[in-house]
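Here the complex is missing a single protein chain, while all its other protein chains stay put.
On to subunit A.
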Amino acid sequence: MEHNQHKHYTQEINITPQLMERINELISHYPEGKQKSALLPVLHEVQDAHDNWLSIELQNKVAEILSIKPIEVYEVVTFYTMFNQRPIGKYMFEFCQTSPCCQRGVEDLMDYTCEKLGVKVGQPTPDMMFEVRGVECLGACGYAPMMQLGDFFQEHLTKEKIDQLIDDCKAGKITLHDK
């Protein structure tokens, strides 16, 4: 458990009309009265639109939109690893560190990336541009070593590819979300 999880972070909430339209579309996928089922997809959409993390205030807002209790949102946000409860690096390099990726050298590659960015795992760069994380199996074992960056996978990684990705992120050439 990260100790800074208890620190209270705030963010500006902005549910745009487009976002609301998408939320309503997601709710329409479920029968009347079962709108709670849309919680996970809605949280993804809301998180994507808010620098990839969910403050308590934002979670309360989601509860209000779905007409459920805030605790029902907190329960879900704390259970699933993809929901972030604190501000995170804009470009989060999430390396798969499960067995098949380890057989293909992901641990050395993570060390290399951390060293290059001057960070430790789970610690964003001071400018909040980058963060490195180790995650569990991403289901791309045959294309190892690999990582997730935004909505996409970066596979068959090498040190040279990491260098290139960091440069591309800095140059704003990397698309994070598939909208």
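To be clear about the criterion, contacts are C-beta pairs under 8 Å (C-beta built on N, C-alpha and C of every residue); 3 or more make two chains touch, one makes a residue touch a chain; residues count from 1.
By definition in this document, contacts and distances are computed from a predicted model.
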(Q) Suppose you had to identify the omitted chain by its UniProt name; would it be "Cytochrome c oxidase subunit 1", "Inner membrane protein YebS", "NADH-quinone oxidoreductase subunit F" or "ABC transporter permease"? (A) "NADH-quinone oxidoreductase subunit F"
Q. Which of these, A:39, A:117 or A:132, touches the one chain of the complex that we don't see?
A. A:39
Q. Which residue from A:64, A:107 or A:168 sits in contact with the chain not drawn here?
A. A:107
**Q.** Sites on subunit A contacted by the missing partner chain, in the whole complex
**A.** 29, 31, 34, 36-41, 43-44, 66, 68, 72, 75-76, 79-83, 97-100, 102-104, 107-108, 135-144, 148, 151-152, 178
